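As you look at this complex, bear in mind that one protein chain is not there, while each of the others sits in place.
To keep things simple, chains are lettered A and B as they appear, and every chain counts its residues starting from 1.
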Amino acid sequence: MKHLLSTQDLSARNALRLLDTAEEMAAVGEREIKKLPALRGRTVVNLFFEDSTRTRISFEAAAKRLSADVINFAAKGSSVSKGESLKDTAQTLEAMSADAVVIRHPASGAPARLAASGWIDAAVVNAGDGTHEHPTQALLDAFTLRRHWARIAGNPSAGTTLVGMKVLIVGDVLHSRVARSNVWLLTTLGAEVLLAGPPTLLPVGVGSWPCTVFYNLDDALAQRPDAVMMLRLQAERMNAAFFPSTREYSRRWGFDDGRLALLDTMGLDDTVIMHPGPMNRGLEISSAAADSPRSTVLAQVRNGVSVRMAALYLLLSGDPQDDDDHSDDRPHQDDPFATTPEGRTP
Amino acid sequence: MSPDTTTDRAVDPAQYLIRGVSPLGGEATDLLVRGGVIAASGPDAASGAAADAVTIEADGLVALPGMVDLHTHLREPGREDAETVETGSRAAALGGFTAIHAMANSSPVADTAGVVEQVYRLGLASGWVEVRPVGAVTVGLAGERLAELGAMAESRASVRVFSDDGICVHDPVLMRRALEYVKAFDGVIAQHAQEPRLTEGAQMNEGEVSAVLGLTGWPAVAEESIIARDVLLAQHVGSRLHVCHVSTAGSVEIIRWAKARGIDVTAEVTPHHLLLTDELVRSYDPVYKVNPPLRTSDDVHALRAALADGTIDVVGTDHAPHPSEHKECEWAQAAMGMTGLETALSVVQHTMVETGLLDWAGFARVTSVTPARIGRLDHQGRPLAVGEPANLILVDPAARWTVDPTTMATKGRNSPFRGLELPGRVRATFFEGHPTVLDGHLSTPRRGQVPATAVDGEDAAWNI
Partner (left out) sequence: MTVPASESGIHKRVVLAEADIDRALTRIAHEILEANKGPRDLVLLGIPRRGFPLAQRLAQKIAAVDPSVDPDLITGQLDVTMYRDDLRRHPTRSPLATQLPPSGIDDKVVVLVDDVLYSGRTIRAGLDALADLGRPRAVRLAVLVDRGHRELPIRADHVGKNLPTSSLERVRVHLAEIDLIGGSAVDEVVIEDRT
């Protein structure tokens, strides 16, 4: 792996490698000395074009535990907000010999652009781009789910897949990079993914995703999911005619106390409730659900550091000449010129 | 009234004997170009040629009427860093065009007689191709008030095509009035069909790929609903309508239906919509960002079929050069548009001729004859016959070349065909009997005389 841009192009092998490595990183987090020398002398730049203290701190802790030097570049309030282009910013970081750039950007595809442009040599880690993907969030969710799944089965986490697991993702899938990254990663790891949300907040084209789509949350819960992931409802969606009112949204698609009790009634004792945070308590999730023993919210935050350590380690260690040691099992993408007429391509 | 440029300009004194060329891909013959017209053909050509006639060996080459583009962005005035009339018309000549229509979204907008005359004059001064300005439909492309359509029609530029291209004339009342009004001077409204509310913030075709990429979708219905409305309006007021850059299979169906009902509608497709699909957007490379967006493979095939069966009448390049900084950035911030003048012939040959959907006569129909008729250019898109104006090109259909935007004449480097191997090269372009391109390279412009009246008009234009 040279970059971590999306989970869609992450092979099962690389995904498992990331999760297994994260298990070892998690063990380091339980030691007295929570530091490893693996990335000593390497520079990781956190390039944040969007405020996200939680994600930035998590990446910063991960890089520091691996002994990397960390430079935080908050693009808000810097020359970027004065119109400096992504290209110029990238070249500045290149001149500073950044080994990895962790980028959070409001534009979908900005990390991919950075990685493919040739403006910079560094490894690029997508820390959330627009409404596209948030691969490390999905990895920490998968890590959390895997530990849960392995614990139920009485197996060690390392090496375990999510085969047999049923994960329900609920809410604004249309605008959610967390949902996209999870759909690809969880299905790659063998889980069955269900989506539930208002039809206005499910993308046109969702029919081609490897998921079952429900417009009714209770119908989806009747499928007896092993995990329910509630997505954050962004404030800017609330007044854009995607649904009539937050009250109606909460009633139809919120994980409220009634649905929490329903899990008990249905005997779904091992079903966990997830949320990527920050939560809108009382809107997409009730306080009782968020604070219940089923909630993995805090475990998700904790696991974020381990997963990000794994990502930084796997991207930055290893011979840079030894390009992609697992490129063989990348999913094959359609040749975009394949639509050329008969005779050019089969 | 269309300007008779052949009398505005000095005639090239040289004679050109084109030997062994295949007009429209037919039987090989000789053509003699003299005095701005095709003076002789067949055995008469060689025997009628003067001793000092320039001989062009054209074995294996196809002669076609010079291509006519109804849809070119020349950027001048206002964005001379992106393109000028001079660079754009050089690119056009190299691409096999003898006439191009300069879209109105310059700065200032071509919404007055002064601006269209300025562009027209710049075209005359360049002399590589015939440059016909398109007039804006509404003042400043703002979609609020009609521009002075009559003044532009009666100016020296004799504007016949009006368009707010880049922006849809979405107000139905304004669109109706525009369609009605231009009937007075045989004009046509070229509509950029895009329902604005349905495409707020739109970045790419809405479908499976946009769902994955998390880019705001530009749904096909936003184009189709406007076309449906406009053909009904055109029918109601008995006007002619031209639909720019049709991009969806659904639009094709609506236009086919409208034509079957006898509605006077013509439609255009770009070369890029005949070849490229939204799968390319997966790279997030803004060179593939264009409006209307690249669609799906089903749309591409529907567009090809429609161009073949006449539902879509013409190919228009929508040549849209941008300075590199407008493409070297994030997708969402990048400008929309692609260059097209120097690749149009090859892409159409590749997608339509080599697939058997069109023969060379069909190619001439969609790239020259019909666009000239829509733009009311009397001396373009003419038959390759004795006595006709010598606006013609010589094409090597067997050539193969790899697209390299850095070597193009346009200032724009934003070609989506970069790196692609394509068939067909323009070997020569004759513009009013003068070779602007020879041996595949720019030769000399057709030195015309800029009419004194046009020079006078300059001050007048800027005093408005």
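Note that a contact is a pair of C-beta atoms (placed from the backbone, for glycine too) under 8 Å apart; a residue touches a chain by one contact, two chains touch by 3 or more.
Quick caveat: nothing in here was measured; it's all calculated off a predicted structure.
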Which chains here touch the chain that is missing from view? A
Of the residues A:Ala12, A:Ala38, A:Ile57 or A:Val213, I need the one that contacts the missing chain. A:Ala38
Looking at the whole complex, which of A:Ser6, A:Thr21 or A:Thr55 touches the chain that is not displayed? A:Thr21
For chain A, which residues touch the unseen chain? 1, 17, 20-21, 23-25, 27, 31, 33, 35-38, 66, 158, 313-314, 317-320, 322, 325
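The criterion applied here is as follows: only the chains that are shown with their structure count from here on.
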Hey, how far is the Cα centre of chain A from the one of chain B, in Å? 46
Can you check the complex and tell me which residues of chain B touch chain A? 203, 206-215, 217, 219, 275-277, 279-280, 282-285, 297, 300-301, 304, 325, 328-333, 350-351, 354-355, 420
Could you pull out which chain A residues touch chain B in their complex? 8, 85-87, 105-110, 112-113, 116-117, 129-133, 175, 177, 180, 203-206, 208-209, 333-334, 336-343
